[in-house]
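Sending over a structure as structure tokens; questions will come in a sec.
Yeah, one chain of the complex is gone here, protein chain that is, but the others are all in their spots.
Chain IDs A, B and C follow the sequence of writing; residue 1 opens each chain.
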Amino acid sequence: MAIARRTLRHAAHGRGAHPLPIPRQPAPRVALSTQLTPAAVERRWQLLSVSQEGREALLDTPTLDALGQFRGSIENCIGALEVPVGLAGPLRVEGAHAHGDYYLPLATTEAALVASYSRGAQLISEAGGCTALVLAEGIGRSPGFAFASLREAARFAEWTLSQRLVFNACVAATTSHGRLKEMRAIIEGNHVYLHLDFLTGDAAGQNMVTLATEAICAHILAKAPVQPDYWFLEANYSGDKKASARSFVGVRGRRVSAEVTIPADLVRRRLRTTPERMADYFRMGALGGVLSGTLGTQGHYANGLAALYLATGQDVACVAESAVGVTRMEVNAAGDLYAAVTLPSIIVGTVGGGTGLSGQRACLELMGLAGPRPAAALAEVCAGLCLAGELSLIGALCAGHFASAHRKLARATRHDSKVQEGGGNA
Amino acid sequence: MAIARRTLRHAAHGRGAHPLPIPRQPAPRVALSTQLTPAAVERRWQLLSVSQEGREALLDTPTLDALGQFRGSIENCIGALEVPVGLAGPLRVEGAHAHGDYYLPLATTEAALVASYSRGAQLISEAGGCTALVLAEGIGRSPGFAFASLREAARFAEWTLSQRLVFNACVAATTSHGRLKEMRAIIEGNHVYLHLDFLTGDAAGQNMVTLATEAICAHILAKAPVQPDYWFLEANYSGDKKASARSFVGVRGRRVSAEVTIPADLVRRRLRTTPERMADYFRMGALGGVLSGTLGTQGHYANGLAALYLATGQDVACVAESAVGVTRMEVNAAGDLYAAVTLPSIIVGTVGGGTGLSGQRACLELMGLAGPRPAAALAEVCAGLCLAGELSLIGALCAGHFASAHRKLARATRHDSKVQEGGGNA
Amino acid sequence: MAIARRTLRHAAHGRGAHPLPIPRQPAPRVALSTQLTPAAVERRWQLLSVSQEGREALLDTPTLDALGQFRGSIENCIGALEVPVGLAGPLRVEGAHAHGDYYLPLATTEAALVASYSRGAQLISEAGGCTALVLAEGIGRSPGFAFASLREAARFAEWTLSQRLVFNACVAATTSHGRLKEMRAIIEGNHVYLHLDFLTGDAAGQNMVTLATEAICAHILAKAPVQPDYWFLEANYSGDKKASARSFVGVRGRRVSAEVTIPADLVRRRLRTTPERMADYFRMGALGGVLSGTLGTQGHYANGLAALYLATGQDVACVAESAVGVTRMEVNAAGDLYAAVTLPSIIVGTVGGGTGLSGQRACLELMGLAGPRPAAALAEVCAGLCLAGELSLIGALCAGHFASAHRKLARATRHDSKVQEGGGNA
Partner (left out) sequence: MAIARRTLRHAAHGRGAHPLPIPRQPAPRVALSTQLTPAAVERRWQLLSVSQEGREALLDTPTLDALGQFRGSIENCIGALEVPVGLAGPLRVEGAHAHGDYYLPLATTEAALVASYSRGAQLISEAGGCTALVLAEGIGRSPGFAFASLREAARFAEWTLSQRLVFNACVAATTSHGRLKEMRAIIEGNHVYLHLDFLTGDAAGQNMVTLATEAICAHILAKAPVQPDYWFLEANYSGDKKASARSFVGVRGRRVSAEVTIPADLVRRRLRTTPERMADYFRMGALGGVLSGTLGTQGHYANGLAALYLATGQDVACVAESAVGVTRMEVNAAGDLYAAVTLPSIIVGTVGGGTGLSGQRACLELMGLAGPRPAAALAEVCAGLCLAGELSLIGALCAGHFASAHRKLARATRHDSKVQEGGGNA
């Protein structure tokens, strides 16, 4: 409390901390440009004062030579960052789409993350693999329309629901991969949020649905019998880039569930704990999530998803919406450990976005999931990955070596040695 | 509905899709190791079947030579990924800690993202800059303890609250940077979640608080007058890597608010809309967030945070908890646009984690926030960045060129030209 | 903090507070019985030690004579309680079902509640009335089924979706008023929650859907190609008696929106404030709701709903789920106040439950909504009532006489006078 007040005092009066006023004239602007030529990049560096070493870290010669690959992926480029990729697994998945043993490329700078997921993946594989099933699919946009009255809003909403076939045609004119799956009109007073849910094939599809929605809105504005006072292409109902209850009770991207049964013996040998203790953790951890007011209840899906999304060229900001779901563990009748995860919002593609960049594509390739392979298979692997992470994390917490694993792996700096025992990252 | 059933049918019977059974014997394991030597890396590649081109994308010669820098940051390393970095800004921030014009390095592969944030940052700067203040600070761990009864749980909880000074000493023995800020015991039946909230200086501090908590727990187990049946170092109450209501109503990392007033004239010239329309959007968008059941209500903090976290070596999985907050826009008495964002869970450091890697450190350096500079200043810049993003996104939605901006910038592949008009990324 | 610890200390060691142990032998049981005869009632009173005055308050002679009316509504009856009913309004509603000027009977013991709602209702009526529309309808049960595996769960879910026509027949065999509206299978690992959504005519329908669900489950257990290990008639997914996001983004009972436009002049004269200040409140109050983490964002729907539910024989426990929604206020182009409320879970009937009791039925009758009149009209009136309450409450907060209204009306005890100025109850 005392500390809070000090922070607040600093906030309230902190200007004194800065002896010099900010100069009237702001620093020069970065000119918006998609150019990747050495000259264009150089112009941007002119704005910055960075050590030569720092500059080279972002823009050594090979990087400069390869900048062209980022065309269409970045503006105002000044170079590229290296993020190390570690290999976890294999993870055996038997899904509706995924089928086989998957090595998992994880891009991260957090010590112990790869070790923990790899341990979990190997445990699952040793137990015969996990089942992972895509249960639903759909990604939405939600334009919003403001009318003069609630009654007009209702009339508009009713009309839009009659336009399904025309909307389908609007979508078809913008994309051959996507189509309108379903729509719903949410009326709040004289406002209508039109939630349009699309299927987007093997692309994550966020841009695809924006363009399709734009086409639908053009039709609406041309033909609707009642016209809005104003409207927006997206009125913040779709749940884009946010953990939302709507996506959680429905779907955004792909809804996937994965399960595995781990024999008690394996739990003991690999995790140094028991199925009973893991079930105890489930109870306390699930209610811990509930008591802290999370959407869903899970341990740390975000770690694995962020690392795999980054490695495979997904939009890593989607972790904000994807890292949500439900983990369950229990002891089954045979005394073995049953574990399941359910994620309603896995947002991945095998085409589009960053998936075509060379390193990212190589990561998809090493999973056997590059290019024409189905995004649904990648989604199932994502769920399996999260299951692996939960098993390893909870196993470490139950065995009491959660902290020690971090210590050992982060200290690897000095020893550079083989590490015997995996651990958790959270 | 029909589609949902088809997906489900696939899920239920999909095994037929895979003509060949998975072989009995799983693929060989990745051996856990932190070694970064060429031989160790090579052994990992032996497991994979990837094209030569793919392999080189992750592990060309310069990358191989530089792998050593990733010591302590990754296990089972097979190379590194390049993520392009674009420059946005400058963003003028007058905070309690941040003070000046900041160029913003954003690592992303999503077209239009840098353009949109840069547009917003420049708009803020042109309006004289934003104010951004850290309002609270603290990052927690929540070990859980199971007792025989509710009464024992209450006795334990009461005892822990008496141990404040001893706990302080436990923490001091593990870290010279962190200290215990406050603690709270949450009792649920015979379970106690002990929420320990720490200050961690200029490090994000997640590992620091794990070790400090371990030390506190050791004391508890040695001395508590009533001993738990079992306990866990983290019982999933802390909100780690999850959007949680507890963090939202309190703090996790740093709670920061940022505001700016944009003259109506600037809104018209730069965003091609009006303060009134932006306020209309605020109303519809805020309720859109509410109607979809998000925690807080905002547009797309996740985009900017993910890109800046990645560029500056933060734990990008934290986007799951950081991309939460409240955006407000309104027309003030002078007819200008007032805009504010409040984020309760900015989790950043200027030391530790990935901040020491060469590229990441260069990104901190170009912001003037590397190494010994305060993490609180970086947190204030993060809030300013989110404010910039909201202004640009909402501006684009109001002006009706949200979709067109994406089209133009993504199409840059072929034209490689200067782009005139910014837009939104969502 | 100090206080918290004292409370905890009391909790932990409080036993000392009770000098005498509880006797070994528990007090005698209340024998379960639905009998309402004087003798049966008398037997129950034998268990209690209550003053003669207290007993008469619950069971004076007229009450004893009239107990028969409670047959089928209560067990172990010991008498009846009087709750005063106040009259508010009239409230003019133009809905899809409601149509006219409604006097509102409100049963409450909270001073200022009736005054506040009456003031709001009269304001709405003076402004020409509100529009209120039922937008969706449906009330659910969600039996849960546990299977051996996720794949079996998917197979089961897919089968249930094929049984729609048979399920319809199952329902028809249990009720002539209800029918299955739609169903959805939620799969979580090897568990399936089958959400069955019903239409229940003019009854609230909770018991109706329980019996219909029981019939569907009997069919499932007899015919499903894959049988559950265990199952429950309700697995806590339906949102019954709870504010739930599922109901909030969908519907439970009836989803209703109501709106009104109040001329600026009326706002000034009746509420002693301005549309602008009310819009200011909306902004701050809506974000106050968001910042405190409520589902939806509104002021105090619970007050009016509880009082009207109680007066009209609804299940007052449903206030837990009904008192959720979204309030919006803004200044329209003409400078007048636009206000709207949207409630997704109004659960009311005009038949069944307590609606047939004499007083409750009289309350429905004075609204013109007894018996054969549509429940949808009552739902629209409920939304209008909430709108009235929000206007009056927010008006009082804006005019700064929120507290004073309470003072005046609660003090009526001594003065028993006509009161000039209404106020808010929260």
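Note that in this section a contact is a pair of C-beta atoms (placed from the backbone, for glycine too) under 8 Å apart; a residue touches a chain by one contact, two chains touch by 3 or more.
None of these values were measured; they are calculated from a predicted model.
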Chain not shown: contacting residue from A:278, A:295, A:366 or A:399: A:295
Among C:139, C:170, C:186 or C:226, single out the residue that touches the unshown chain. C:186
From the listed residues C:158, C:202 or C:240, report the one that touches the chain absent from this view. C:240
Write the list of chain A residues that the hidden chain touches. 5, 8-9, 11-13, 15, 151, 154-155, 157-158, 161-162, 185, 245, 248-249, 283, 286-287, 289-293, 295-297, 326, 328, 330
Just the residue numbers, please: which parts of chain B touch the chain that's not shown? 1, 131, 133, 135, 149-151, 154, 187-191, 245-246, 248-250, 257-259, 293, 326, 328, 338, 340-342
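As a working rule, only the chains that are shown with their structure count from here on.
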Between 0 and 180 degrees, and as a multiple of 5, what angle does the rotation take that fits chain A onto chain B by Cα atoms? 180
Compare the two sides of the chain B and chain C interface and say whether they are made mostly of the same residue numbers, over half shared, or of different ones. same
Can you check how far apart chain A and chain B are, centre to centre, with Cα atoms defining each centre and the answer in Å? 12
Among the residues of chain B, pick out those that touch two or more other chains and give their numbers. 8, 11, 15, 245, 248, 286-287, 289, 291-293, 295, 297
